[in-house]
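The following block contains the structure, expressed as structure tokens.
In this view, the complex is presented without one of its protein chains, the others remaining in place.
Here is chain A:
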Amino acid sequence: MEELDLLKKAWQKDTQSFQQVTENEIYKMLHKNSSSSVKWILIISILEFVLWTFISVFFNTDEYIKQMHAEEMMIYLKILTYVNYAVILWFLYCFYTNYVKISATTSTKQLMQDILRTRKTVQNYVWYNLGMMFVSMIIGFIMEFLYNPQLSVIKDKIAHDEGNGTIIKIVCILSVVMIVFLVIFWLFYKLLYGFLLRRLSNNYKELKKIDL
């Protein structure tokens, strides 16, 4: 293509069109803050880890179980708690190794993959926590049902129900609440990371298309 080669000639000869930056200005730039997407992903990810770890530690169920005289459930919940801690540590380890791997000196495709993987880890952590919350809610509900004397009215009602009307109603309400909750969360994340990563993921798709 003749035009492109004309441009190439001009391009390579071109040394005067830029206002040259002095050494002093470069020194100053070195001490300024980066505003790269990776930096923001790191900050937001750490906040997410802190938030969710805080939530899972904060919702300590021990007191609640004692109140309800459900000590026999204690051992299971203890196991669940330790498993939960192990999973959190594993996520943190993955996140850290992913983050360290990100380097501007690898190929563009590799760099994009590394960034997207790092973010995926955090996303999985959030989904894991949401899942845990869901499981805890179900366990909580069952425990209430089994041990809380105040709920005997409902139990009676279910027992006297022809068919399963009441229990279906309860399950429906709980499901709707959970789904609404999940959708709000999902939208929030789409927005948050969409804003940060839109350009990167578009470019990644574009690059992958070339290699198809």
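Some points to look at:
Criterion: contacts are C-beta pairs under 8 Å (C-beta built on N, C-alpha and C of every residue); 3 or more make two chains touch, one makes a residue touch a chain; residues count from 1.
One rule holds in what follows: contacts and distances are computed from a predicted model.
For the chain of the complex excluded from view, the name given in UniProt is "Sigma-70 family RNA polymerase sigma factor" [choices: "Peptide/nickel transport system permease protein", "sulfate adenylyltransferase", "Sigma-70 family RNA polymerase sigma factor" or "3-isopropylmalate dehydratase large subunit"]. Summarising the interface, chain A meets the missing chain with residues 1, 3-4, 6-8, 10-23, 26-27, 29-30, 32-38, 40, 103-112, 115, 196, 198-200, 202-203, 206-207, 210-211.
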